[in-house]
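Quick one: the structure is below, and I'll ask about it shortly.
Note that this complex is displayed minus one protein chain, with the remaining chains in position.
Then we have chain A:
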Amino acid sequence: MNEMTSGHIVKAYSAELDHLNELVLDMGNLGQDQLRRAVQTLKDEDPKAAGQVIDRDRKLNDIDIQADEEIIRLIAKRQPMAKDLRDILTVQKTISDLERVGDEARKIANLTIHFYDNGKNPPSKEILHDIYDMSEFVDEMLGLSLVAFTELDLDKALEVIEMDKKLYEDFRGSLRRLSTFIMEDSRNVGSVVDIVLALRALERIGGHAKNIGGFVIFLVTGKDVRHEDIQAISAEIEANRVAE
């Protein structure tokens, strides 16, 4: 229970909002775990484990549907206003992004199957290296976004949004590096394309974490920052702090 959900005269209302927030955390932890496991299957060259990651994605889909049902009931029953309304909208959007995190993790698991199932030609470890580096960074972003959501922490939310810039630069850097493998040996084209798709999946997971950071800022301040400049948002938040 936090200051966004607590304090209603009707205690059941607070409990319902709390439960929604718990669903976000459950889904966030599951999504983060799916990401880690999917990347691990690549490292372990384990298509069987990759299949388990793919099966497990259903859990995320189930929570997504459960959250939507609870949100619909809650809106109909409570007619939320102000921060309750923002909380519900934030939960709905965050859940939606986390469901997509699961989809992206599934793509990586599929890649493991594609590479290592039935004795297909695996790529060289050198080509895979960028996936591991980027997955660690994206994992950190996702974790930070969930902490920002839990603690209603604007600084952490801003940090996640800022990290997305570095992620994009890293992604572009990886594309340049991978292109050299094609130049060296055109037989690498197939593997490189698959790996670019995996990197793209990771870059999207980072994008979802960034979105969650933006939702947290909306939740706390009421300001929609999705298409705003990060420096301007940061300056405005700081100015408001000083004014208070």
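We adopt the following convention: a contact is a pair of C-beta atoms (placed from the backbone, for glycine too) under 8 Å apart; a residue touches a chain by one contact, two chains touch by 3 or more; residues count from 1.
Quick note on the criterion: contacts and distances are computed from a predicted model.
A.B. asks: Name the chain not shown, per its UniProt record: "Sarcosine oxidase subunit gamma", "Sulfide dehydrogenase (Flavocytochrome c), flavoprotein subunit", "Phosphate ABC transporter ATP-binding protein PstB" or "Glycine--tRNA ligase beta subunit"?
C.D. replies: This omitted chain is identified in its UniProt record as "Phosphate ABC transporter ATP-binding protein PstB".
A.B. asks: Which of A:D64, A:D84, A:E99 or A:D170 touches the chain that is not shown?
C.D. replies: A:D84
A.B. asks: One chain is left out of this view; which of A:L20, A:A67 or A:V220 touches it in the full complex?
C.D. replies: Of these options, the touching residue for the absent chain is A:V220.
A.B. asks: Where does chain A touch the missing chain, residue by residue?
C.D. replies: Considering the whole complex, chain A reaches the absent chain at 3, 7-10, 13, 78-86, 152, 154, 220-223, 240, 244.
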